[in-house]
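With one protein chain removed, the remaining protein chains of the complex are shown where they sit.
Here is chain A:
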Amino acid sequence: MHNFDYARADSTRQAVSSHGPDKQAAYLAGGTTLLDLVKIDIMRPEQVVDINRLDLKRIETLNDGRTRIGALVTNTALARDERIASDYAVLSEALLSGATTQLRNKATTAGNVMQRVRCPYFRDGVSNCNKREPGSGCAAIEGHNRSVHAVLGTSEHCIATHPSDMCVAMAAIGATITVEGPEGQREIDFLDFHLLPGDTPEREHALKPGELITHVTLDAPLDNSRSHYLKLRDRASYQFALASSAVIVTLEGDTITDARVALGGVGTRPWRAHEAEAALKGQKATEATFQKAAGIAFKSATPYAHNAFKIPLGQQAIVRNLTTLTA
């Protein structure tokens, strides 16, 4: 692994000033993405700022009912937190469906938000990849694009899925990302944080150079809601989603009064399906309603040579999840 300068930060401010606005610096939390990609020479930071000693490991319930999660809360700690497991079951389930025990023990909340794509053409270091070498093209579009390639939100420059399960649950719940940077603190709506590839697939998120995520604050849970994360994949554990759904619903009798739907494994970013939600609200909880909403969620989908199956699979992920939740 290539060498780099190393600084351990004792405060958020110190972390930001050690990093500076230089793009060749990287913040190190759990390291499960960063060190992996440095080892295979895809990321080449000249400066690593270790933020593991910062006081960002708490989960707090705020007075307005929201829940504030420190950037360094591990995926294990977040999934096992009693408040998260009871008020945001979809998030706990999503976290526990991702990676492995020992990776979840290292991986952090902010690191999960910042994880890079799993497209093999991005990781191989030689194929054309607009994320790695802007302007070089996208080998996935004409290549092997079955498992970690999207049908929603793609462009002619990149079709890689965002790999996170946690972020799909957060997209459904609604959240705010707090960042600290050279110009101070600001907040970013979770749904605006991950960028569509468009013409600039090398730009993956809304952070300005040098900005550090300090917290993710979840919206207050919907009253009397129930939620579930359903992940469909090639094997039962330790595999990225082919299609997944995070669904939150509230019911009055057999009528759906509110619904949140987000999708994983099918989109270039954690995919909130607003139009599908609108098709559920006020409707009877029947399979016909679910099928209609699922169809709407994928009406703008673009299949590629090997991943057209993700459209019916993703629709099934919505229908089955809603069926389970409203049974």
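Criterion: contacts are C-beta pairs under 8 Å (C-beta built on N, C-alpha and C of every residue); 3 or more make two chains touch, one makes a residue touch a chain; residues count from 1.
The rule is short, and it goes like this: contacts and distances are computed from a predicted model.
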UniProt protein name of the chain not shown, from "Xanthine dehydrogenase YagT iron-sulfur-binding subunit", "Spore germination protein KC", "STAS domain-containing protein" or "NitT/TauT family transport system permease protein": "Xanthine dehydrogenase YagT iron-sulfur-binding subunit"
Residue, one of A:28, A:90 or A:247, that touches the chain absent here: A:28
Touching residue (missing chain; options A:105, A:178 or A:257): A:105
Touch residues of chain A, complete complex, unshown partner: 1-6, 8, 28, 30-32, 35-36, 38-40, 48, 50, 52, 80, 99-103, 105-106, 236-238
